[in-house]
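Removed: one protein chain of the complex. Kept in place: all other protein chains.
Let's look at chain A:
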Amino acid sequence: MTSPPSSAPTGVPALGDEALQRCADEPIAVPGAIQPHGALLAVTEPELAVVVASANAAELLGEGDDLSAVLGDADLTRLRAGLAGDLAELNPLRVTVRGAEFDLVVSRADGLLLTEWEPVEGAEEAGAAWHRRLPAVLQRLSATTGLAGLADTLARDVRTLTGFDRVMVYRFDPEWNGEVVAEARRADLAPFLGLRYPASDIPAQARALYTTNWLRLIPDATYRPVPLRPATDPRTGRPLDLSGAALRSVSPVHLEYLANMGVISSMSVSLIDRGRLWGLIACHHYAGPHRPSVADRTAAEFLGRTASLLLHTTVEAGERDDVVGVAERQAALVAALGRTPRAPAQALTEGSPTVLDLLPAGGAALRLDGRLHLIGTTPPADRVAALVPALLATGAPATDALAQVLPGAADVAATASGLLAVEVGAGDFLAWFRPETVREVTWGGDPHTSKTVDTGAGPRLSPRRSFAAWSETVRGTAPPWRPHEIAAARALAGHLTESALQRAGEDNRLAAALQRTLLLEQLPEVPGLELAARYRPSTADVVGGDWYDLVPLPSGRISIVLGDVAGHGLAAAAITAQLRHALRAHLLRDRGPAAALQALNEVIAALLPGELATAVIAEVDPETGDVAVTNAGHLPALHVTAAGVSLLREGRGPALGLLDTVDYPEARTRLVDADRLLLYSDGLVERRDVPLPDRLDTLRAAAGTAEAGPEALLDAVLAALDPPDADDVTLVGLGRT
C-alpha cells in the first residue's frame, strides 16, 4: 500500500502511517498456513518428493515421502501426463485417495509443485445441468449492451452457479473506492446495490494479488489456520509463496472484516480490464459455511474472465455512445455555422441542436461580438458576464464545484455548481452550466470511523465495525465535466474563433474594396476653385465609415461633402455607400444642402433604422465665393481667413438617424482672397487620451499657421494633429484661385 487512499472525494481520513505500513508489511502471500478445507503438499519435480506439507495432510491423505505413496498408479500416471502440458487443462484432477474422492489442483511456485487436495465430500455442486446451460449463459453475457446489463447477468448467473446468499458486482473508481453496481441476493436480505466502500477496505497489496489470482474462496471465515511443516522451504530457508494457492490462509484482518459484516463464507472473482483490476464479483454467505465445488468455482472464474474480456467493449461502447453523440452534435453545430456564417449566434441558439444540446448541461451562454445570449437555466445575465471571465482567468475553466473556485458564486449554486467555459477569440466565450446535484454518497460503513487498534505489536489497521449504511451529502457540486465534453467545447470555440477571423478578413477585403469605390479617383476640375482631399485608412485592419464627395451642381455651384457612418467594418462600409449615393441624388436636385440632408435623414429613418451618421455639406459658388453650410451632427467645418480661424458653428442640426424628420438650417459665409475651408472626419481629432475640445484648439492653431493653398493646409493639420491610425482620417480642403 504505497499510496494511502487520501484522495477519496468525501475525504476518507488519512490513517496513521504506521498502521498502513503494518498492513503493507503483512505477509499475505506467505502466510505459512492454509485453510482447513483441504491439504497441501509441496513436491519436487520430477520426483514428486514431499518438501513441505500442511499439518492436516497425514490425516487426510496418509503418510508418505512422495506422491506415489498417496496416489494409485492410474491417477499418478494421469498426473504425470498432465504435468507435461498446460496445468490449466489438468486442473482439477479428480483422484481417489484411500477410498475418498478429492479434487487435486496443482500450481508451481518457488521451484516446487504445489498440490492442493480438496475432498469432494462436503462441497456444494450445481451439477451437470448448470454446465450444460453454459453456452446460453455466455450468449446472455455477450449479448448485453451497456455495463448495467452485463453486471446484472453476471451477478445472477454466478449466484445460480455457486448458491451464495448474495453475489455483487463491485466496481472500483479511479481512487479505488468501490461501488456495488449489480446484485443478486436471497430475497430476505437487505440490498447492498449502490453501496460504496472506501478504498481502504481492500488494501493495495490485496488488490495486487487479485490481478494475478482470479478467484479466492473462504468456505468458513471462522476457520483455524493449518500451519505448513516445515514452516520454511528447507532448500531456500524462506516461507512458501502461496499467492497462487487456492487454499492460501487469508489475513486475520480480512477475517475480522467479514465477521463484522456477518459473513460466514466468502468468495471473490477478479474482473480485470486489460491488465488493471476493474472490480470484483463478491459473493457472501450468511447462513453458514459454504463451499462450491472446484468445478463450479472454475466455471465462476470462467464467467469472470469472460466478463472481463467483455468489459472493455461493453463499458466503452456505452461511453462511446456518449462521445459519439457529443461529436455528432458538434458536427451539426459546425454545419449550422457554415450555413449562416454571418449569424453565428443565431446558428448556435435557434437551430437544432443548440449549443446547449452539445453536452449534458442545464444552461448555456455565449458571448459573440460582445453580445451575450443565454439558453436554458443559467444565472442572470450580469452574473454570467462576470463569472465566466473570472473562471477563465483562473486558467482552469472547467469546474464541478464553482463556489470552491469562486467563493462569490455560492449563491448561484442551484444553477451553476458546474461551469465549463471556453474563450472565443479575445473577450467572447461559450459556457455551459450544470445545476447542483445534492449527491447522496452512501458508504457501506462510516469512512470517518477510526480504524487503528492497538495490538501488542503496535497499531494495526482494523476493519470497520459499523456497516450500517451511512450517507454524506456533498453540497455545491455538479457531475464532473468529462474529457470528451471539454474537448468538444474547445473544438467548437476554436471553430468559432477561426471562422470569426476568416469572416473579419473577408469583411475587410470587401469593405476596403467598397471604400475605394467611395473615393474619387480624380478630383473634379472646377474653374475658380482649388480642391484637395486626403483619405487615410486605419491601419487597424478595419474600415471606417468615412466618406467625402465633390458634386458639381447644375447651377454651377459645387457641393463638398464629408460624412461619417457610426461603426466600422463591412456593415458600416455598405451603409456609407448607400448614403453617399442617396445624398448625391438629393444634392443634384440643387435645392441646397439643408434640403439634401433633410431628405437623407428620411432615407435613414425609413431604410436604415437604428443607424447613425453625421455629415457636413458646404455648397460653394465659385463665382462669388458664397458658401452655404449645413451640418448634421458633424464636427464643425473650419474657415481659415487672414484674420484667423473660426469653427463654423451655425447651420447645425442633429445627427442623421436620430429623429424621423428634421428641418436643417443653412448658415452662410463667404470665401474671400486666400480664405480656405476645411472639412474633416472625427479620425483627425479624436484621441482617447486628449479631450476633444483640446484637439479642436490644436487644429485651429495648426490651420492658422499653414502655408497658402488647400494642399498645404491639409499637410499642416495632419502633421500637427498626428491622428492615431486606429481610425480612418478624411480631409477635404478648398480655396479660391
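By our rule, contacts are C-beta pairs under 8 Å (C-beta built on N, C-alpha and C of every residue); 3 or more make two chains touch, one makes a residue touch a chain; residues count from 1.
Keep in mind that, in the parts below, contacts and distances are computed from a predicted model.
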| item | value |
| --- | --- |
| Per UniProt, the name of the complex member that is left out, chosen from "Iron ABC transporter permease", "Peptide/nickel transport system ATP-binding protein", "Quinol oxidase polypeptide I" or "Anti-sigma factor antagonist" | "Anti-sigma factor antagonist" |
| Contacting the left-out chain in the complete assembly, out of A:H634, A:R676 or A:R736 | A:H634 |
| Option touching the unshown chain, where A:R132, A:R276, A:R339 or A:R688 are the choices | A:R688 |
| Option touching the unshown chain, where A:V334, A:A385, A:L553 or A:A599 are the choices | A:A385 |
| For chain A, residues in touch with the removed chain | 369-372, 380-382, 385, 427, 545, 564-568, 610-612, 614, 633-635, 652-655, 657-659, 662, 682, 686, 688, 691-693 |
